[in-house]
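Please see the structure below; I have some questions.
Of the protein chains in this complex, one is absent; all others appear in place.
Naming follows writing order (A and B), and every chain is counted from residue 1.
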Amino acid sequence: MTYTLATIAGQIDAELRGEPDCEISALATLETADAGQISFLANRRYLGQLRQTRAAAVILAAEHATECPVNALIMENPYLGYALTAQLLYPQPAFEAGIHASASVATDASVHSDALIAAHVSIGSGASIGADCYIGPGCIIGAGVKVGTGSRLLANVTLMSDVNVGARVIIHPGAVIGADGFGLAERSDGSWLKIPQVGSVIIGDDVEIGANTTIDRGALDDTVICRGVKIDNQVQIGHNVFIDEYTAVAGCTGIAGSVHIGKRCRIGGGCGISGHLEIVDDVMLTAMSGVNNSIKTAGVYSSPLSVTDNRTWRRNVARFHRLDETLRSLRDDIRALDEKK
Amino acid sequence: MTYTLATIAGQIDAELRGEPDCEISALATLETADAGQISFLANRRYLGQLRQTRAAAVILAAEHATECPVNALIMENPYLGYALTAQLLYPQPAFEAGIHASASVATDASVHSDALIAAHVSIGSGASIGADCYIGPGCIIGAGVKVGTGSRLLANVTLMSDVNVGARVIIHPGAVIGADGFGLAERSDGSWLKIPQVGSVIIGDDVEIGANTTIDRGALDDTVICRGVKIDNQVQIGHNVFIDEYTAVAGCTGIAGSVHIGKRCRIGGGCGISGHLEIVDDVMLTAMSGVNNSIKTAGVYSSPLSVTDNRTWRRNVARFHRLDETLRSLRDDIRALDEKK
Partner (left out) sequence: MTYTLATIAGQIDAELRGEPDCEISALATLETADAGQISFLANRRYLGQLRQTRAAAVILAAEHATECPVNALIMENPYLGYALTAQLLYPQPAFEAGIHASASVATDASVHSDALIAAHVSIGSGASIGADCYIGPGCIIGAGVKVGTGSRLLANVTLMSDVNVGARVIIHPGAVIGADGFGLAERSDGSWLKIPQVGSVIIGDDVEIGANTTIDRGALDDTVICRGVKIDNQVQIGHNVFIDEYTAVAGCTGIAGSVHIGKRCRIGGGCGISGHLEIVDDVMLTAMSGVNNSIKTAGVYSSPLSVTDNRTWRRNVARFHRLDETLRSLRDDIRALDEKK
């Protein structure tokens, strides 16, 4: 799509400084942008690139406008401006509704006439696919599943029976929603008895779920992902987890069963959260943090050790493994010295 | 299914206190259970909910029976009672055997007449699928694979060539069994030469494998998962790993090549185990533990740091990175003081 700068400014609610009729047809980084392309500055780190940019225009904050050598769209949150402009310039491609000849659709399933069902899709008994849904190639829709209006399952997504997906949900390839939770009871001989997982999964509106992410169905009650939650790739969410509105979970994080996470949390990549814990609203976990206790106060929390050279690290780890003992002994020695005097 | 309390008590070997003819048709939590529903108490934490429950009956230990306001089924291990009752009330749904018209089955593959082969399944040359197997939509069964009686591959499961799956095995969607191990030899110029992975994977009876879990084939010998092992979602198991009977591995754990894990171990979520190590029987690793050395004695082992607020954490990490140096210097200072006196 091509727009004039004036149109973009109006759409993203920015102040235009420069040529209103300049035509924009693409987004690019400050470094690579050229004629007809718009860029953005959301991080001071790239101020040097701003000064040398050959972009047709740049979206940025008022404080950096004087350093912009080209047309400027000024707004408080230039990163949001970038996102809005990207949605304008790169709209979701339209698709032609219909059911591919190779798809296997149960006779009692309901598929809206405005939905697209791609090649090799399976849709189980009693499932229902809403208007404007895009069900990409190889997706598997279990019996009784509901998918709301305008949702997109891109490819090879598996929704097990009775999973309930809201409207405008995006699910990336390889995600598995509604597989059994890891519910096992130990017999006296040490073997395990499987516990049927009879809850389901409820996915709210406007949720996005990343590639190869897994969200287990509940044991008795449902697993619940609320409206506007964003989940990255390869995240594992155990049975009966509840994640409240607008929380974002970065890749490779594992959330054990029955965890309750509040609204607007930001869970970094590679985190682990143990079962049955509660994390309140507005908590941020930095990447690779491990949570063994509930977090009852909003704030930023962390736990990982960052890398050092292997030799120093080995010494420090050896020290760590004797830390309690060493600190006790140091304390004793100081006390002894004090008493001697 | 609906059963009387007396029938359930008999089936799960519990002592019935209350109405033998009370009809039960569902399981629910203490908090939500209502007429016709049975619940259980397996954790003292929920004693408060027990006292207020409106369940028709509760499975619990003798010590809590007096606090139960409704019918009680008393047994030593109420969690096992819950599992048994769930299996009674929610039996595996039956399926109609047959091969879906869209499935692609090699002419020399053998599929038992009691097995179900769902839509878009591929079965390779010489593969064999046993009686009562359920091969869900989109599964890929490589050449020479054997799947034992009563096993269920739920959807989109990939078994690469010659993988051998026992009886009553459950494999959840997206799992990949028998992909090549990560075997590489370095050439003198720093590039890598792939080592053909010519072993396979042997999965014992009654194993359960979670969604998007990967188990690599052996380099020369086989990768072996023994009888009754339970593996959660997104677990990675490298080539030539051996996991002995009844061990359970929670989600997001990675086990590098040639690791040997004993019987009845419990490996927590998000753990990492380095290559070629041995872990003896009855070891428990708490979540997010890293194992760099063999574990030769049964017991509970741990390593992760738990989260604290980001500011305290940053100070402590900075201290950690100078730990060896700092402790040496403190020790020196104490010695010097001691000598001065």
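The rule is simple: a residue touches a chain if its C-beta (ideal position, glycine included) is under 8 Å from a C-beta of that chain, and two chains touch if they have at least 3 such contacts.
This one's a predicted model, so the numbers in the text were calculated from it and none came from an experiment.
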Touch criterion as defined above, residue of A:Cys22, A:Leu41, A:Val70 or A:Ala118 at the omitted chain: A:Ala118
Per the touch definition above, residue among B:Ala131, B:Val280 or B:Leu330 touching the missing chain: B:Leu330
Given A:Gln49, A:Ser102 or A:Thr149, the one touching the chain that is not displayed: A:Ser102
For chain B, residues in touch with the removed chain: 102, 104, 120, 122, 138, 140, 142, 156, 158, 160, 174, 176, 179-180, 182-188, 190-196, 198, 212, 214, 216, 220-221, 234, 236, 238, 252, 254, 256, 272, 274, 285-286, 289-293, 295, 299-306, 308, 312, 315-316, 318-320, 323, 326, 330, 333-334, 337, 340-341
Residues belonging to chain A that touch the chain removed from view: 27-29, 32, 77, 79-80, 82-84, 86-87, 89-90, 100, 102, 118-120, 136-138, 154-156, 170, 172-174, 206, 208, 210-212, 228, 230, 232-234, 245-246, 248, 250-252, 263-264, 269-270, 287-288, 304-310, 313-314, 317, 320-324, 327, 330-331, 334, 337-338, 341
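We adopt the following convention: only the chains that are shown with their structure count from here on.
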Chain A and chain B: spacing of chain centres that average the CA atoms, whole Å: 25
